[in-house]
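This report concerns only the one structure given below.
This part shows chain A:
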Amino acid sequence: MSMAVSLHDVAVRRRGKSILGPITTDMAGTGFTIILGPNGSGKTTFLKVLHGVERISDGALEWSIPETEARQAQAYVFQSPIMLRRSVAANLAYPLQLEKLGKPAIAKRVSEWAQRIGLSDALDRPATRLSGGEKQKLAIGRALIRQPKVLFLDEPCANLDGRATREIEALLLDANQRGTRIIMSTHNLGQAKRLATDVLFLLNGRIHERGDADVFFAKPSGEESAAFLKGDIVE
Partner candidate 1 sequence: MIRVFAVLVALWGSSLQAETMKLAVTTSFHNSGLSEVLLPAIKADIGLDVQLLVVGTGQALRLGQAGDVDAILVHSKSAEEAFIADGYGPYRREIMYNDFVFIGPQDDPAGVSKSGNAIDVLTRIFSASSRFVSRGDESGTHQKELALWADADLDPNEFGRWYNAVGAGMGASLNTASGLNAYIMSDRASWLNFGNKGALSLLYSGDPVLFNQYAYLPVSSTRHAHVNVDASEALEAWMTSAAAQKLIDGYTINGETLFIFNAKPD
Partner candidate 2 sequence: MNDIWSGIEAAFWLVITLDADLVDITLRSLQVSLTALIIASAIALPFGTWLAIRRFRFRRAVIATLNALMGLPPVVVGLIVYLLLSRSGPFGVLGLLFTPTAMIIAQVIIITPLIASITHQAMRELWAEYHDLLISLNTSKSQRIATLIWDGRRTLLTAALAGFGRAIGEVGAIMIVGGNIDNATRVLTTAIALETGKGDFALALGLGFVLIALALLVNFAIHALSRTEREGRW
């Protein structure tokens, strides 16, 4: 059971300046979408619009299932992870507590996920004292613990070292295998190539190109996408 979202002329403006759009597109399936684009191309805003936490100035966004259900079925991981001032275990448990799950069920899922993100030994440690990589893993674990149908990630590995990046990529691929649709922005072309099933290239707030990963990386159709892939500065 996947859920799809369709956007019709969605635009975001702040103080008269256009930040995103107009965008008209559909996103369905169970793939791993990577959003590429230079700084300021609107990647974060696009993710937030999809997640429903950014106010839309124009257009409409519609999920294939009722909105409240859709909101419950998605999760979001921020570029710099937000840690609750609690233990690792309590951070993992938090989204489940919001759903008023019973204590034994919560404990079971928490220990399961702690294992998956490699923090089983750190359950009682304050989350704010973890390293950057551990924090991001915890944030991803906390996002996935509700088994969302869609997971948004905004440059989750931007400030992390190779090892943490590898562990996180493994986590994400695993989640994707288990049926969570992933929509993630990144700057790192190598990472994009490793993870993407399809790519969405944003430029100046619009979708410049969109297609399967293999095709996009091998033979981009647009001039700017090609330049971006080559490593040139694109405006």
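As a convention for this text, a residue touches a chain if its C-beta (ideal position, glycine included) is under 8 Å from a C-beta of that chain, and two chains touch if they have at least 3 such contacts; residues count from 1.
In picking the candidates, the idea was that all candidates are chains of the complex that A comes from, given by their letters.
Only a predicted model underlies this, so the values are computations on that prediction, with no experimental measurement involved.
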Which touches chain A in this complex, 1 or 2?
2
Partner candidate 2, residues of chain A touching it in the complex:
51, 53, 71-72, 75-76, 78, 82, 84-87, 90, 94-95, 98, 124-126, 128-129
